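Excluded from the complex is one protein chain; the other protein chains are retained at their positions.
Our next item is chain A:
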């Protein structure tokens, strides 16, 4: 369209230059030759436009496929299935941990998880007052042996555990843990809820998400188990939680999901033992803060009331020396 218009303009200018005497003739010739002369450029223009359009679209498509798409370092299988979000009661703003669940969860950890997973950062004393009485925690600590300080001969002896000791690890060190578990290191669980994407949901899904048998087509290496929630889907840990595995002292039915839920809440506590106090302090801060905020809004309005309610009156000076059109007052008269 634009090309044709410009062609016409060029012709019109050429006609103007040839002079007034030949104007009529040239116009007639122009009119007669228009149909035959323009047929070839129209076809060429269409072809050029189509080719350039295809080139533009094609180069954009090529560029997008080459550089525009989101780059994934891992396949979906390697990412693992995203964990289902569950309505955890203890994750609500104003809710503490359910400490009975913490007690049950610690029982599950002690009887099931602790055979492979350590809980290095939790000392026995932190259990007192959160899920155990002093006597219970002391009794548990004394079941384990710890190294003493070197005595007078420089020998290190063994002593029963105290409340200030940390929960012992199942293996001496990471290498021993790897050697005992076919090369796979069972991670420390102290901060596991904070350490994994999805937190509580991920661990719960992982514990309860083992299928009866891997789906058709899934490649499971020997020594590994299939779990869709584990990144890579091949996990060294087999399914451990089965219905009735532990006996809860409070009579709660020990189903797989109940045990998983309890142990996840316990691991959430071990990762964030300060959560109860933090939430309690948090909403007190919000309460006092909102009062102070309302007060500051009131003070601002009080202080600004003088400025906001004042009335400005402007009396323009009398402009007597200027001519009428410059002075609006005189012009109006």
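In this section, contacts are C-beta pairs under 8 Å (C-beta built on N, C-alpha and C of every residue); 3 or more make two chains touch, one makes a residue touch a chain; residues count from 1.
Convention: contacts and distances are computed from a predicted model.
**Q** The complex lacks one chain in this depiction; which UniProt name from "Phosphatidylinositol-glycan biosynthesis class F protein", "Electron transfer flavoprotein subunit beta", "Superoxide dismutase" or "Complex III subunit 9" does that chain carry?
**A** When "Phosphatidylinositol-glycan biosynthesis class F protein", "Electron transfer flavoprotein subunit beta", "Superoxide dismutase" or "Complex III subunit 9" are compared with UniProt, the left-out chain turns out to be "Complex III subunit 9".
**Q** Identify the residue among A:95, A:159 or A:194 that touches the chain left out of the display.
**A** A:95
**Q** Can you say which of A:119, A:132, A:177 or A:206 touches the chain missing from this structure?
**A** Per the contact definition at the top, the residue touching the missing chain is A:132.
**Q** Any idea which of A:56, A:74 or A:287 touches the chain not displayed?
**A** A:287
**Q** Considering the whole complex rather than only what is displayed, give the residues of chain A touching the chain that is not shown.
**A** Contacting residues on chain A, toward the hidden partner: 94-100, 103, 129-133, 135-136, 250, 276, 280, 283-284, 287-288.
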